[in-house]
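Okay, structure first, notes after.
All protein chains of the complex are present and in place, except for one that has been dropped.
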Amino acid sequence: MMEKRDELDGPVLYHLDDSCGLEDVEEGHAYSGYVNGTADYGVFVSLNDSVSGLIHESNLASSLEVGEDTKVRVEEIRDDGNLSLTPVHMHDYEEVYIGEDGGEDGGEERRTPIGEVVEGDDVVLEGEALSVRQTSGPTVFTVADGTGTVDCAAFVGAGERAYPEAEDGDAVRVTGEVETRNGELQVETDELEVLEGEDEGEVRDRLSEALDDRAEPPELEPLVDSEILHDLYPRLRRLAFGVRRAVLKDRPVVVRHHADADGMASGVAVERAVFSLLDEVADDPEAQYHRFNRMPSRAPFYEMEDVTRDLNYALKDVERHGHPKPIVLMLDNGSTGEDGDAYRTLDAYDIPVYVVDHHSPDDEIEPLVEEHVNPYLEDGDYSITSGMLCVELARLIEPSVEDELLHVPAVAGKGDYSEASEMDKYVELAREHGYGEEHVEDIADALDYESYQLKYDDGRHLINHILDVEENEAHDELVPHLKTLAEEAFEKQMDSARRHVDDVSTPNGATLCTLDVEKYTHKFTFPGPGKTTGRIHDEKVDEHDGNVVTVGHGPDFCVIRAEGVGINIPEIVDELQDEVDGAGVDGGGHLVVGSINFVQGKREEVLEALYTKIAQAPLKEE
Amino acid sequence: MMEKRDELDGPVLYHLDDSCGLEDVEEGHAYSGYVNGTADYGVFVSLNDSVSGLIHESNLASSLEVGEDTKVRVEEIRDDGNLSLTPVHMHDYEEVYIGEDGGEDGGEERRTPIGEVVEGDDVVLEGEALSVRQTSGPTVFTVADGTGTVDCAAFVGAGERAYPEAEDGDAVRVTGEVETRNGELQVETDELEVLEGEDEGEVRDRLSEALDDRAEPPELEPLVDSEILHDLYPRLRRLAFGVRRAVLKDRPVVVRHHADADGMASGVAVERAVFSLLDEVADDPEAQYHRFNRMPSRAPFYEMEDVTRDLNYALKDVERHGHPKPIVLMLDNGSTGEDGDAYRTLDAYDIPVYVVDHHSPDDEIEPLVEEHVNPYLEDGDYSITSGMLCVELARLIEPSVEDELLHVPAVAGKGDYSEASEMDKYVELAREHGYGEEHVEDIADALDYESYQLKYDDGRHLINHILDVEENEAHDELVPHLKTLAEEAFEKQMDSARRHVDDVSTPNGATLCTLDVEKYTHKFTFPGPGKTTGRIHDEKVDEHDGNVVTVGHGPDFCVIRAEGVGINIPEIVDELQDEVDGAGVDGGGHLVVGSINFVQGKREEVLEALYTKIAQAPLKEE
Partner (left out) sequence: MMEKRDELDGPVLYHLDDSCGLEDVEEGHAYSGYVNGTADYGVFVSLNDSVSGLIHESNLASSLEVGEDTKVRVEEIRDDGNLSLTPVHMHDYEEVYIGEDGGEDGGEERRTPIGEVVEGDDVVLEGEALSVRQTSGPTVFTVADGTGTVDCAAFVGAGERAYPEAEDGDAVRVTGEVETRNGELQVETDELEVLEGEDEGEVRDRLSEALDDRAEPPELEPLVDSEILHDLYPRLRRLAFGVRRAVLKDRPVVVRHHADADGMASGVAVERAVFSLLDEVADDPEAQYHRFNRMPSRAPFYEMEDVTRDLNYALKDVERHGHPKPIVLMLDNGSTGEDGDAYRTLDAYDIPVYVVDHHSPDDEIEPLVEEHVNPYLEDGDYSITSGMLCVELARLIEPSVEDELLHVPAVAGKGDYSEASEMDKYVELAREHGYGEEHVEDIADALDYESYQLKYDDGRHLINHILDVEENEAHDELVPHLKTLAEEAFEKQMDSARRHVDDVSTPNGATLCTLDVEKYTHKFTFPGPGKTTGRIHDEKVDEHDGNVVTVGHGPDFCVIRAEGVGINIPEIVDELQDEVDGAGVDGGGHLVVGSINFVQGKREEVLEALYTKIAQAPLKEE
């Protein structure tokens, strides 16, 4: 199946196609490759999908960027199969294609990869016509074959449409001569043929493979040493691949994330990476407005109202602007059973969903999502926050954004009070890059406060300035100001709330603290009932030295936080549904942090039943 | 007044102007005409406003579309005045204009209808300058006279404005020679004169008449046999005429409709027809975004907030984009007295309102609306739903949309539980076109559910896919999924609501079922209090075998449904206003389906008084 040619007279650059293996490589030969990762000690270069090696940093004269095409010489094929490479600079060389698609066999022999066309050559190109436009002179077909893109000008008369049978999206074979026009290569077309059947199939396959190659994320290690992150990395890589592939295919990316500091950090990290990738690959200079949409979700799951909105707008873009259908990313959100209805709605349109979440996941969503990254899936828990994961993801989508995001995992962790060992490392990483722990915490508080004020808007630059991922001198004044406002707002709520908390000792030796948040807090203002109850809880845990369950209740809901008491909120919800008839109980969350909804008229019964369960729950072992 | 010319040597094509009657027609002559209706047995062709005849299908070689221009020979003028026509194909013929405007009398003789200009002719055109644009060469006046539109280029110097006294909107007379430029006819202008007085009046009149001609809806029969539909057809035709005329005049069309399945079906049917017409006649390829706006209304009438919003945006478009003022269509909404305030607001701007509704109408709105189609106006009732009427209307606006809408009346009827005999026929029509009754019902349920999720958005393509008027394979998965979600949502509400319904036997032998919807249903979720009360009512009617009044009450409103008991809700509202002082009672609806609002502090008094009235209401005769 493999073929190799005898050495030619002049210098030769070999291209390995993806069917080649190590056995097709010869020491001393020069190969075409691309950079797919960097390390302290050098740069990894892939010769095809499966064959790659290292240029040691001692051999690197200039820096190479991930994704860059390059030429290398194979100095040594080591016993362990690793290749030792050096950069090579070649001019006036011949090119030889090795593997299934290469060689000079039959009619195939004349096809020139677009990436290889040179001025003056007579070429036969095969590719997809990305667009067809009629100028006042020739008709111009923009053709891509996975190695490159080139304009092919066909002239039959001024302003007259050449090859009217060929439309954009068609697979075509173009015969012509390569010329330079306005500094760009262009093919003066002698003949253009629309391909069908097997020939078309080959064009599509080559494009798809080339796309897969380009979509491959770089080889990176997590920013901090962590077993869980290590175990989650294959998932993150697959998710990054999906995002990169979508972007390369011009598919819009819709991001939904939780509207708090961890969620915002998650969304921004991914946004920065996608924008950087779009800058590189998108033709449309406004692509970051047209091909990306990030929105905070108010609810802790993907509400039908939200998915309806997203779908509605996506379909309008499809029909009005010719956009492809989007992919959806759920960040710091999306792993619970309540998300299933939305995912099934998207599925009717074959819109894939990718989830990065650190909330306790429900098995039932697994078949509905394309990829799911969640510490719980690898024996971790919510202390590895979504923001941490999304910064790792962002690097895999586009490694160049790493520098501006190094402090973001620590901000995300502070936002969610992470006590993971990884948190300490991320805090240390932030400190190394100039963000002390207090600064990081202030950013988290400011972000949390401003998320509330923004409601449904992404707040793009404002949030970037708070998070300091987009340089602006406002950061220095903005963060302490917003942090102060947040604290004052908390103090105001706490001042009236604190006095109306009832503390009851329960038979299990714990303390049950309850507060009517409807009656004793200001409504429709920051902090809302959840955050206020959380703060009450923290104070009560201090006051009673642990073993506290706090319930903030309104007319048709309650918010629960527990410490040192082994409650299981999802289980309690199930039990209450059975025990309190006609109360319309639902809700959920984590084991010890969650909320329950019910109909207003059954509030007393539901709360009473809830309190009884809490009073009977076992204390946790220290 | 009529003049006819002697037979000429070569073949002659006669044009009848609108002043001609049957007496101006001669057997054997060829006439210009246009198709204005089709039937199984042939095609109706009009020779002018009042003279038309039939080409029998046996004489039709190729198909003719409604609106198409054609040439016909009059084979026979039958005794009953009907014309028997055959298609005629002519080349190299002379044209003769018959009637007031035709002939070769005086100065008028030289005017050439724009629709008749031929390359090389010296012409005198009279029409309205639709636009004037300055090119780097000549000044170009686009002139229309009702028979066509042509560009007239006037050159006085490169980039210099010719005839600066002539502005867009002026009536002008252009003398020049017809040339071809870029494949389009263009008049090389020798002289351009702005017309005033009588000459201007004639230009305007011809344009207005031509517009009226073009706005005339096709001659169609209802899709199903129905006396009420037959009686409503003249109203529907006049309404269609109004919409067509607005579209032809570039006036935006604003559609407000009820936010449920029947309302959505109504809105979509009209939207499809208007889009199809816009495709045909609008210059702006984005016209469907700029000249049409469909919005669901949450309230059962045109709230001041909504009309303020619509008017505000319309005025901004007028000032910023030079749009004409819109017309407003109220669908499945708009026939009650509560709409009057909004209509009067629009009236200040001379914005006409057209209503298609099947809710019981109030007389007082009649003088405020341009046209009102409502089954109650022709001895029908709400079982002829708005969606049914709007599909008929859509055909009259643009007959080509008929095919995609044939199942829509059945969907609309299912949405409103129609039990009309027409409903059976529409269901049968849907079945014939591949939509079984269950499928139709699922679509209605899905539509209802998704209307709720969309809130104030039209949901254009998403709704089209659910309703299957825009082909998309998502339909097959989307409809059952949304239907299931709707059912689950109902079940969840019913599960808590059902247990808290109080059934009381009333002295009149009926059962009064009451439910506190505020206390015993989830708020801000589908289904809302109205739909939930409806479902409770349906169950209670089954349980008690009819004779049930159900009242779902909240803090300041209640929803009422009655079966077998002769209540009259609008009357009850009037009585309660008198009887319960300071309760701020209002509301209304149909006789047996409606809602009442009151101030929260008088809830007990109002409900008590209401229950007393219900208990005294007579049972209906079976």
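Labels A and B are assigned to the chains in the order they are written; within every chain, residues are numbered from 1.
Going forward, a contact is a pair of C-beta atoms (placed from the backbone, for glycine too) under 8 Å apart; a residue touches a chain by one contact, two chains touch by 3 or more.
What you see is a predicted model; the values in this text were computed from it and never measured.
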Only one of B:Asp80, B:Glu165, B:Glu319 or B:Asp363 touches the unshown chain, namely B:Glu319
Filtering A:Glu65, A:Glu167, A:Glu364 or A:Asp457 for touch with the omitted chain leaves A:Asp457
Of the candidates B:Ala153, B:Ala583, B:Ile596 or B:Ala617, the residue in contact with the absent chain is B:Ala583
It is residues of chain A that touch the chain not shown, namely 289, 450, 453-455, 457, 459-462, 465, 474, 477-478, 481-482, 485, 492-493, 495-500, 516, 518-523
Contact residues on chain B toward the hidden chain run 304-305, 308-309, 311-312, 315-316, 318-320, 341, 344-345, 347-349, 556, 581-584, 586, 597, 599-602
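Please note the rule applied: only the chains that are shown with their structure count from here on.
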Averaging C-alpha coordinates per chain, one finds the centres of chain A and chain B separated by a number of Å equal to 46
